[in-house]
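Scroll down for the structure; my scribbles are underneath it.
A single protein chain has been omitted from the complex, and every remaining protein chain is retained in its original position.
After this line comes chain A, so read on.
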Amino acid sequence: MPLLAAEGLTRRFGALVANDSVDLTVMPGEIHALLGENGAGKSTLVKMLYGLLQPDAGIIRWKGDAVTLPTPKAARGLGIGMVFQHFSLFDALTVAENVALALDDARPLRAVSDELADISRAYGLPLEPRREVWRLSVGARQRIEIVRCLMQNPDLLILDEPTSVLTPQESEGLFATLRTLRAEGRAVLYISHKLEEVRGLCEAATILRQGRVVDRCDPRQQTAGSLARMMVGAHIAEVRRARAEARIGPVRLRVDHLSVPSEDPQGTALKDVTLEVGTGEILGIAGVAGNGQDELFAALSGEVRAPEAGNIVLEGTPIGWNGINARRRAAAAFVPEERLGHAAAPRLPLSENALMAGHAKGGFTRRGLIDRGRMLGWVDAVTHAFDVRKGPRDPEARALSGGNLQKFVVGREILGKPRLLVVAQPTWGVDAGAASLIRQALIDLAARGASVLVISQDLDELFEIADRMAVIFHGRLSPAYPAEDLTREAVGLLMGGEGFGPGREAA
């Protein structure tokens, strides 16, 4: 008998049908993958299974009986636990307090701490109960989420993109934990974009597209390519690039022994970072989140000035002391990691967002006044070139889906014909179609002679597009190696800090 069976689940948001008669069956002791592009309806489905949303139609069966899940508490009561993609942790509270909040019984905090220690030992999830969450790494935060689910002794654990923030080694640790759970007869519903992972871990998969179940399969019998085709329903364009040697020219951007203290007390200081990007080259910077990527981006974009002007040299000119606008006028362009709030102002229309990034280089004003016609024309140009899907001609930035907004912010910069583009997490949380379009655009930009620096945590992405790769760890940057000389394992070790030790050459 299935542990969980959803039958004909339907959920509408206004005119949008987020889930259209979705069937899903999870067996006990099974790791079941839920695959689909962004906006395919995965989140809506699991929110209904966890009692966060109510279905408009359809039934949920738990161990054969039809159940209603009015609240997450009801779901937890049955034995359903969920680890969210964006951690639902309380930074100012301790690990034990965070765990206690997720428990429905009022156990005293000391008892919670003890049990927490037991579970973290049993499943290989090391945690200190009395630590405040803001002091912990991303991996440790995820361990809290998992432990607090396991405290409920669940029969089904739902994980929403759990490895997107982990190193390959940390991911392996997570998989080991999940396999232990499976061996105990518990089921796991596993949402992921990473198809290789799903193939290695899951024995069943349900694929959603536009709110409907389009396929079911055993991912072990599939290739990553065939899974991706099921997800997007069409062939994903293979990213093409020319041989590197033919294109790469002299150095355009040189970062020379750059050390910057972090303004954020929880941030990472940059220590003696040196790199070069040639014309026509894509340099990839890998690393686990929080190792100085934000600080590196801020230093390159001019949000934070370098100690010495000569720390950053663009086309022979020291620009370390220049501000953002001066750097943009020197034909540099920047796409920060956070789409909403950093790359784009959520409540401003796209045209004004275009103006904000483009005003330094001019072209949007006439006699000191904003030229609305030209701004709208620019929005149309970006929309057309980057296939940005939106309702009205000039909607607020927050009205766009993640993938479409990302296409807009990347497109906005690329259409400005920069000679240097610095981009952080270009395809973070973006569906496969949009991701391949953005990556191709970056490659094409480099092919036209621009220098591109990509900061990303997605190794597949970097291997796909980067000519050379370096790894950032604790604010220090490894030497850059040609991508074809690197393996995932080698990069993974660097991401974990191997080879950064004092007195040793980087491996």
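Definition applied: contacts are C-beta pairs under 8 Å (C-beta built on N, C-alpha and C of every residue); 3 or more make two chains touch, one makes a residue touch a chain; residues count from 1.
Keep this in mind: contacts and distances are computed from a predicted model.
The complex includes a chain that is not drawn, and of the options "Glutathione import ATP-binding protein GsiA", "ABC transporter permease", "Electron transfer flavoprotein subunit alpha" or "Polyhydroxyalkanoate synthase" the UniProt name matching it is "ABC transporter permease". Note on the undisplayed chain: of the listed residues A:Asp91, A:Asp118, A:Glu184 or A:Glu489, the one touching it is A:Asp91. When the missing chain is restored to the complex, the residue among A:Glu7, A:Glu132, A:Glu172 or A:Asp444 that touches it is A:Glu132. Considering the whole complex, the residue from A:Ala15, A:Ala106 or A:Leu369 that touches the absent chain is A:Ala106.
Listed here are the chain A residues that touch the chain not shown: 51-52, 71-73, 76, 84, 87-93, 97, 100-102, 106, 132, 134-135, 264-266.
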